[in-house]
Structure formats: structure tokens, C-alpha cells
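As C-alpha cells, the structure follows; a few thoughts come after it.
As you look at this complex, bear in mind that one protein chain is not there, while each of the others sits in place.
Our next item is chain A:
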């Protein structure tokens, strides 16, 4: 079953540092811009919500038509945001946790400037593999 899913990592300063279309549906150009727009619009809601709870997984914070935005906030206020149309909450939570570990390993690199773009192709490959596995 084809599913749309757009995954973005937004740093503390509201700058996207990684993005990937990880859905199984064929990619369409016009829709990609709309996905980015929806995710950016959800940032405000995430910011307010993040201070009300000490959990990292914030479940779904916003909706647009039939697309849902789920967010996972790390300790350093880096937001892992997923725009999707499926309802598989456990799968999404596991996906976020795995990507969080990958992010920490990237961060531990002393030559990586926190808040800069993640350009490693290995990181990209692993995220896509995780998306296929959990989403």
C-alpha cells in the first residue's frame, strides 16, 4: 500500500538539517513543497508543546487533510518531524528512537558542528532503511 511520508530533522535554531521523502508512494514535485510547508507550520505548535512535558515522543501534534505530523524532541531541542498518512504509532516511535541514536552518533563527531546540515550518505542510507523497516 503506497504511503506518503516526509521526514525532516530541524535543529534548535529552526533550521532544517536533514530531510528525506521516505514514503513508498512515487515522488511528486508539487507535493514535496507542500510537505515542507506543513512541517514548518507545525514548528510553532511543537515549541509550545515541548515545554509542557518531559517526554521525548510527542505523538501527533498537527493535522492537514489526512496527513498527520508526528514529532520527537531530543534533549538538545532538535526536532525529528514526520509527516505521514499511516496510523502506525508504535512503528513511528521505534523509527524515531532509532534515528535519535543515529543522530547522537553523528553529533559525537567532534568535527560536526551542531546545527549544521547532515551530509553523510551513510546516514541517509540508514535512515531510509529504517523507514522501510518501521513505516
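The rule is simple: contacts are C-beta pairs under 8 Å (C-beta built on N, C-alpha and C of every residue); 3 or more make two chains touch, one makes a residue touch a chain; residues count from 1.
The definition used in the following text is that contacts and distances are computed from a predicted model.
This figure omits one chain of the complex; the name its UniProt record holds, of "Nicotinamide-nucleotide adenylyltransferase", "Trafficking protein particle complex subunit", "SNARE-complex protein Syntaxin-18 N-terminal domain-containing protein" or "V-type proton ATPase subunit F", is "Trafficking protein particle complex subunit".
Across A:63, A:105 or A:132, the single residue that touches the chain missing here is A:105. On the side of chain A, the interface with the absent chain consists of residues 12, 50-56, 73-78, 97, 100-110, 114, 120, 122-123, 126, using the contact rule stated above.
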